[in-house]
Each structure stands twice: as C-alpha cells, then as structure tokens.
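Beneath this line is the structure, given in structure tokens, with notes to follow.
Excluded from the complex is one protein chain; the other protein chains are retained at their positions.
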Amino acid sequence: MRVMNVGKALALVAAVAIMAGCSSTSTRTGAGDTSGAAGTGTGTDGASAYGAGTGAGVSGVGLEEVATLRTVFYFDFDRSVVQQEGFADLEAHARFLSRNPSVSVRLEGHADERGSREYNMALGERRANAVERLLVVNGAAANQIEAISYGEERPAVTGSHEGAWAQNRRVELKYVTR
Amino acid sequence: MMKKLIAILTLMLTSTWLQAQLVVEVTQGVDSPSPVAVVPFNWSGTSPLPEDIAQVVSQNLERSGFFRMMSRDNMLSFPSRGDQVFFRDWRISSTDYLVIGRVEPVGGDQVSITFEVYDVLKEQRIVSQQVAGTTGSLRDAGHYISDVIFEALTGIKGAFSTRIVYVTAEQLAQDRQRFRLQIADWDGMRPRTILESSEPILSPSWSFDGSKIAYVSFETTRPSIYVQHLATGRRERIQSFPGLNGAPAWSPDGNRMALVLSKDGNPEIYVLNLNTRELDRMTHNSAIDTEPFWAPDGRSLYFTSDRGGSPQIYRLDMSSRNVERVTFEGNYNARGRLTQDGRFLAMVHRGQSRRFQIAVQDLQSGRIDILTNSDYDESPSIAPNGSIIIYATQQGNRGVLAAVSLDGRVRFTMPAPSGDVREPAWSPYLQ
Partner (left out) sequence: MEIRGYIVPSLKALAVHLLVIVTVSGYWFDHSKPEHRTPRHIQAQMVDLSTLQQAPQQNQQAAQQAEEQRRAEQQRQAEQQRLEQQRAEQQRAEQQRQAEVQRAEQQRVEQQRVEQQRAEQQRAEQQRQAEQQRIAEEARRNEQELAARREAEARQKAAEEARKAEEAERKRQQELAAQKAAEERKRQEAQAKAEAEAKAQREAAEARAREQQRQAEAERVQAEAAAAAAAAQAAAAQAANVVVADISSYIAGMLQRNWQIPSTARNGMQAVVSINLLPNGEINSVDIHTSSGDAVFDRSAVQAVLRTERFPRVAEIDPILFERRVRRTLVTFRPEGLRW
C-alpha cells in the first residue's frame, strides 16, 4: 500500500510540472467558496469557535504559490480513496509544505448526510487521513498536518440528492499558523 | 372390573361433556387501537388551572399508538364520579375504556387529583387513584396518570414520565450555525436547552440513573467528550485525544463508559473506567469500529464496524474479547440500540430498497423487520419500556423527530421546534 502510494506520488511529481499550469484557473473556483480562499488562512469555518484555530493570516510565507491549487478533495460513497483528479494539487501542496516547515495544514474530513452520524464521523476522519498520507509521502512532515473529522455535521451544500452528497463527501485543506 | 367400569363411565361422561360444548378457536384479531374516552377532569377551585390534565393524558395515550381517543365533542356527558357514569351511553359510542377524574384544591397551590378508569364492556372499574400535586406540576401529574393507566390497560410499564435529549441545529447565516443540546418531555414538550454552541454537538447519551448526559462537542474545533450533570449544569471534559473522541456510552452499572478514539491512528472502541480513568482498548482492527452500546447485563458491547466490507453490527464479549457478527441482512446496519430485555436490536438499516430505515432485529430468531418508511432515518433510541423507538428523520428538508412502536403498528412525528432536530436519546425511567 505504502509502496504503491510512493509510486503514484513519484509519477505525480513528474506530472505536476506539466499539469500545474493548465489546471490552475479551474481549481480556484472549486476551492474558493468553501475554504474562503487559502490566503486568509484559518478560522473562517466555525463562527465563534472557542480556543484555538482563529489565527491571523499567514503572513511572510509565499502562500500565493498555493493559492491557485485545489483545496477540496472529493470521495465516493462510503469510500476514503482520494480521487485521481486531486493528486496533482495534493502533490503541489506537499512540495510547498516541505519547503516551508513553519506552515501547517488542517485537513477536515466530511461525509454526506446518509447513514449514522458517528460512523460518518469515522468515515470523515479516514478521508482526512487518506489525504494526510498523500501529503506525507510527497514530502510534507506529519507534524505539519492535523486531520480532523466533522462527519456529516458541516455539509458544504444542503439538500438530499446526489448532487449535494457528492459535494459533501470531501476533505478540505486549510492552511494554519502554529 | 370395578376399575374398568369407572373408566368406561368416565369416558362416557367426558365424551358427553365434550359433545355438550361448542369449541371455537380464534387465531386472528384486529390490528387497531382500543377506543378510550378521557373525560375532562372536574376542577372545583376558583381560578382556572394552567394545564388540562385530561388533555395531557389523552394525548399521551393516543401517541403511544395503543389507543384511539374519543373526541370531547362526541361525549354525551362529562361524569367525574363513578355514580355519574352511564355505561350504556359510552357503549353506544363504542368506547372500550373510560377515564374520569377531578381536581380539588387542598390549600395554597396544592391540589388533589382523583382519577378512575372503567372497562365499559364489563361495566367494571379497573383503577382508582388519588394523586397529590401542585398547580405548577400538573403536566407531571398528567404523565404520571398516563403511566398508571397505560400499565393497567396494556400490561406494559408506562414511559410517559421519561425525557428525551436531542440536538438542534439552526443556520443563522451563511457561515454561522447554532447547535443546541435540549431536554424535553418524552412528547417533545417543555424543551430546555442545556448547551449551546456554534460548533457541532452530537451523540448525547444518558447515564443509567438519568442524572448525567455525556456528549461530543466540537467547541474547541476538535471533538471532545463531556459529561454534564443535569441538576447542577456542571460539566467536565473527560476525553480529548488527538483525532476522534466520540460515541460515548454509559455502562449499565454507571462505572464505565465505552467510547471511540482514533488516537492510535484508527477508530477503535475503548472502555474508560470512570473511577480510575483507565482506558482499555477493546478492538484491534484496521477497519472503522464505532458506535458502541452495552448489553443490558453489561457483559458485552455491541458496535458498528466495516471490517466485513460494509458497516454491520458486531458483538464483543467483555470477558473473552471475542467478536461475532450480529447483522447479516442488508448492506448497511449501524447505530444499534438494544431493548431493556436484550432481545431486540434497533438500528439504521439499508437493504434492498437502498433507503436508510429503522429496522429491528429479533436476536432470538434473527428476523429483521423494517419499521419506517422514509429515506433518511437515523439515530434510533428505544423507550425504557421497549414499546416505542424514537428516531430522527426528514420532513420537508428539515430534520425532525419521529417515533414508531416496536411492532411497527404506529408511527408519528414529534412536534418540531425550530431548526433541524436530530440525535434523540431516550432517558431511562426517572425517579
């Protein structure tokens, strides 16, 4: 499993150079509305969250480099395998993280509304872990990444139809400062 | 010779006796609730009472699904004492049972409530009781009276004095949500918020004596397990490891709590000793193991796992740590709950229909019955008397609570407060 991931990652490293430029414009819209743009950093998700998480913007680091990358990654029902289309962007995120050890990311796993809530909580975490592994094998350090699951508690889109569900089965990648 | 004669004589007598009687066998009946009339209770005080006890009783009995209530408009008389009851009148209107009562002021806000239950067909009084209360606790009195009547008429202990806890979610703005943990009467009335947060709250669970509630809150943006004392409102965070901290479940003896942690990289079931704070890992599997709940005897844990490829319910023996699969029908069985007698397993089930429905499995026979009929039913919780399952469902794009009798005969939706309502948990019997 691990070997295969490395293999895939190596293949991606080669592919990224070619693909990064072409895909940059389309990913921005997909990520923009859900994450509130990577540039503003963390804490914009929960309204009045107590405690940690609400940091100021991440300044001093060239976040522009990843601003155009996809930050939401989608999954099939009851599955925690990252879809192929997200590989390139994850690789770019990983490279960025490896070059900037002071930057860290929070991976928020989500599930669609169907099924039981605690099981979906576990499913969301498994998805976040899947993304985390991809980042790590591509150069990011484990201590730069926090994986968390919201289960079905924070849907991106409301509604009980496959269109909404498909957008809710996701992992959101958010940059945070230490 | 004498013996033989007696034998023959006996045989003859028996055969003639058998001949003398027509023997009829009835194996089928009607599947309809018994008609009951609850006459408005007579109030001999001056100022009007804040609560209509007869109305509370009537609604309770009707919501139980066991009874069909007679409308007050159809009542020919409003007796409040036995000597005022004319059975013929009630019989004509096809009433099986009659409930009458009266409330008398005792002094201050103290009242004395007397109620009687009659079997109209037999023209017999079944129950007569006097209850002391205050004008402020008439609803409690109504629930108590409902419990007494329910048990007298069905043989099942009433659960109308129990409570439910549930979570509501409101979308205040595009990015702002409000989550509330609320406690209400079993029928959803008199809701009281015990926690409010902008971050998700889930998996509320009653302690076995009904004095505390454990739940998961994301108030720190990470999930943690809290225990809140209902009497004082005091609460403590008892588990906050990296990763998942979820699905708390009190053991029947109240000393332990089963929960889910992913601190070791994968969601696993643990048992926390609440006295020593020792953690005991129960499952060792790379699959998802979650949603633990205790068998009533505390000797085994049931939980949801996808170790077989799809979520199914498994049983773990506490002493041997052996795990066996419990559900086999359908490709999704999760969030199980057991009846107090340990015989029936209620769960979220998805079978041929591809819908998520509440089903109940008879653990003796293995038979599964699907009780609900909508697409996204979840979070079943069983009344302590095992007669009704409360669950979360959707109504017009909104989450609401509904209830279904364990035999599937009766389904009804609870009155919905604002927002999405979800994750109901039924309290044990309360003192």
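Letters are used for the chains, namely A and B, taken in the order the chains are written, and counting of residues starts over at 1 for each.
Methods note: a residue touches a chain if its C-beta (ideal position, glycine included) is under 8 Å from a C-beta of that chain, and two chains touch if they have at least 3 such contacts.
The model shown is predicted, which means the values in this text are computed figures rather than measured ones.
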>> Among the chains present in the display, which ones are touched by the chain that isn't there?
In response: B
> Given the contact definition stated above, which residue among B:S198, B:N255 or B:S405 touches the chain not shown here?
Replying inline: B:S405
> If the hidden chain were put back, which of B:P50, B:G108 or B:G155 would touch it?
Replying inline: B:G155
> Among B:E104, B:D119, B:E329 or B:D375, which residue is in contact with the omitted chain in the full complex?
Replying inline: B:D119
>> Of the residues B:S34, B:S211 or B:S224, I need the one that contacts the missing chain.
In response: B:S34
>> For subunit B, which positions touch the chain that isn't shown here?
In response: 19-34, 66, 96, 119, 121-122, 153-156, 362, 364-365, 367, 369, 387, 405, 407-409
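Throughout what follows, only the chains that are shown with their structure count from here on.
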>> Can you compute the centre-to-centre distance for subunit A and subunit B, using the mean CA position of each chain? Integer Å is fine.
In response: 41
> Considering the complex alone, what residue numbers of subunit A touch subunit B?
Replying inline: 44-53, 78, 113-119, 121-123, 125-126, 129, 146-151, 153-154, 158-160
>> Can you tell me which positions in subunit B touch subunit A when the two form their complex?
In response: 169, 171-173, 175-177, 198-200, 202-203, 218-223, 242-244, 246-247, 260, 262, 265, 267, 288, 290-291, 304, 306, 310-311, 332, 334-335, 348, 350, 356, 375-376, 378-379, 394, 397, 422-423
